[in-house]
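Please see the structure below; I have some questions.
In this view, the complex is presented without one of its protein chains, the others remaining in place.
Letters A, B and C mark the chains in the order given here, with residues in each chain numbered from 1 onward.
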Amino acid sequence: MTSSATDQQPAPAARESSLIPVGVLGARGRMGTEVVKAVNDAEDLELVAMVDDGEWLFNVADAGAQVVVDFTRPDVVMDNIRFCIDNNIHCVVGTTGFDEARLATVAEWLEPKPELGVVIAPNFGIGAILLMRFAQEAARFFPSVEVVELHHPNKVDAPSGTAVRTARLVAAARRAAGLPPAPDATTDALPGARGADVEGVPVHAVRLTGLVAHQEVLLGAAGESLTIRHDSFDRASFMPGVLLAVREIGRRPGLTVGIEGFLGL
Amino acid sequence: MTSSATDQQPAPAARESSLIPVGVLGARGRMGTEVVKAVNDAEDLELVAMVDDGEWLFNVADAGAQVVVDFTRPDVVMDNIRFCIDNNIHCVVGTTGFDEARLATVAEWLEPKPELGVVIAPNFGIGAILLMRFAQEAARFFPSVEVVELHHPNKVDAPSGTAVRTARLVAAARRAAGLPPAPDATTDALPGARGADVEGVPVHAVRLTGLVAHQEVLLGAAGESLTIRHDSFDRASFMPGVLLAVREIGRRPGLTVGIEGFLGL
Amino acid sequence: MTSSATDQQPAPAARESSLIPVGVLGARGRMGTEVVKAVNDAEDLELVAMVDDGEWLFNVADAGAQVVVDFTRPDVVMDNIRFCIDNNIHCVVGTTGFDEARLATVAEWLEPKPELGVVIAPNFGIGAILLMRFAQEAARFFPSVEVVELHHPNKVDAPSGTAVRTARLVAAARRAAGLPPAPDATTDALPGARGADVEGVPVHAVRLTGLVAHQEVLLGAAGESLTIRHDSFDRASFMPGVLLAVREIGRRPGLTVGIEGFLGL
Partner (left out) sequence: MTSSATDQQPAPAARESSLIPVGVLGARGRMGTEVVKAVNDAEDLELVAMVDDGEWLFNVADAGAQVVVDFTRPDVVMDNIRFCIDNNIHCVVGTTGFDEARLATVAEWLEPKPELGVVIAPNFGIGAILLMRFAQEAARFFPSVEVVELHHPNKVDAPSGTAVRTARLVAAARRAAGLPPAPDATTDALPGARGADVEGVPVHAVRLTGLVAHQEVLLGAAGESLTIRHDSFDRASFMPGVLLAVREIGRRPGLTVGIEGFLGL
């Protein structure tokens, strides 16, 4: 359901209880546009405010938003979160640029409001999260593991942040299981052939016109291999994760990093 | 470590406590041969007896086996299990042909021996088990799911038993999550094009010279897909699962079907 | 380069000789829009006229178009082609609905104009054409072959037209090489498991939310397999084939069906 911020008067209290009122910050950005569409399409959510650069943040409070979704910019996101906390609004944040210091600040702001929740997630793609999760779970059963990520050629970093994170999670699972380094008899290699070394896990980055964002984890043991692949074709793929966070954040007080915990795995 | 049955005298008690003494039934069969090799190669296990058709079963008891691995035939496996239980030997069984009645009989035999364990598994391949597990876990997040299995052309059944089992597990997970049927606008199809229907999950069977045994679960949601693929090239792939069962069965009294529970997932 | 139809006066003769003047029919349709963009982006082509429903066809002649690209509708395409031939304009046609009778009519119209070319193509995707070509070339070396196509769930036909065409080409190559039927020991199958039978080649159709259009040909021989896969993510993928046809049609008089021959394979 859609409605503009202004027609929310008389009062949030009059709203049908089964709909969660949602505000979107950065509503005209690439991700924000998708969020607006997804909230509109969801039967249990109500879009009550859309705010973008140069618009009044207090619209979302006036409109009675219980949850705000923020896909804005690193330089404004902290102010947005502070505002939401002050106004008792839960936050679902996809904006990047969070380091330990920023996370600590948000946690501190939340302390006096034990019923309020903020989730800050680097990736709302449920497929990508499942891939990482399964790769971690499987890692200790396979002597060998490598990661291959494939992206469009306009990407500036290689490997992708998700691939590096996946490799680190897999490496940690291997260490926890006491696995030795993966066997590799290579003695005669061209530079780069064996990929980037991320804590002992080789990561290969392919850049190809036509592709979008794809990632494979290959696990090998005697006589078998297990491959987990995620293909992301479209920003629409992040919306189920955003909506899940919107629905869950009311039951998850405090600061949460990543939506893994919301999946009930 | 290898040793023949006869050199086990003086007594099992004298054996270094860290080695588990193992007997293999069906030791000269295709799977048994692999098990013998795998037990020999394992530093924490000791092969104390190998028995095949026409040889004395009590060799395994005399040799002090604590665990027996049985890859024999449906017509002898029940006698083997009975013998092991009578002699207080744990059993790891890969022989096929178990129905509900047989499983009930084994459970009954175990009742007076609460410290003894028997595990009967249709598939010791850890990769295949992980594939099924991950497909189940992921199922509720994806509106669409299909299974493609690919095998050598000498296979008589289509789809494979593992593919059917995977589809059933996925279908159950979808039902539990209340998912509607996967979207499918097909109105104009050649017979067979959309695969076999296993509780609503399409399963496609490819038969190709040169292949061994391969299975893919494809899960799709708006803008993304997740693919989990298992390739089995060799019977060696079952050995880690067999050895895991050998190591765990002493701590798993009673009857266990499948080794999923031993993986600590 | 872009220019409107009207600013083409003084005369086509004044135009820089290296640019081919191109008109687009159906210019505001889904494919036409892509064609307009692609012609504009091509350094050796000049867009001189865009015509859509209700607009004057003779604009393209007045504007001096040497080649017309037609992505319109089956009910108007024949008139469009007739007009172009009468006005000595080469045609590149992607509109569907051509049967033998229509093709014969076009060929007849072309007879009095031996310098003029018309190409009518069911598929301008170079990747898809290469896949079909390679599958045909490889077919006689492999005892086994199957086709798997994967599409979004809104598709109404299964298998896709391209998959059926691929299977037929492969089947013909196998017959020409005198290959026996592919080995298949299946005796115990669920209905549909082994796919649709297209002249002896099994074709499997997967329908999955999130996918676009994908096709795989799997070829198997003792100890090896060869897989050729085409992934189409976007209509943009058809443009290189359209532009190739635009550039080549001036050198290819008469009626050509499909652009395979233009690829110089």
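Note that a contact is a pair of C-beta atoms (placed from the backbone, for glycine too) under 8 Å apart; a residue touches a chain by one contact, two chains touch by 3 or more.
The model shown is predicted, which means the values in this text are computed figures rather than measured ones.
Just so you know, the chain we are not showing touches A, B, C across the whole complex. Of the listed residues A:Leu19, A:Met78, A:Leu103 or A:Ala205, the one in contact with the hidden chain in the full complex is A:Ala205. Between the chain not shown and the residues B:Asn59, B:Ser237 or B:Thr256, the one that touches is B:Ser237. Residues of chain A in touch with the missing chain: 142-146, 148, 150, 153-159, 164, 182-198, 202-211, 218-225.
The omitted chain makes contact with chain B at the following residues, 210-212, 231, 233-234, 237. On the side of chain C, touch with the chain left out of the figure occurs at residues 125-127, 130-131, 134, 137-138, 141, 219, 221-240, 263, 265.
Quick note on the criterion: only the chains that are shown with their structure count from here on.
When the CA atoms of chain A are superposed on chain C, the rotation angle comes to 180 degrees, reported as a multiple of 5. Where the sister copies chain A and chain B meet, the same residue numbers recur on both sides for over half of the interface positions. Taking the mean of all protein Cα atoms as the centre, the chain whose own Cα mean lies nearest is A. Between chain B and chain C, the centres computed from C-alpha atoms are 49 Å apart. Here the CA centre of chain A is 40 Å from the CA centre of chain C. Taking the mean of the C-alpha atoms as each chain's centre, chain A and chain B sit 36 Å apart. The multi-chain contact residues of chain B, meaning those touching 2 or more other chains, are 219, 221-225.
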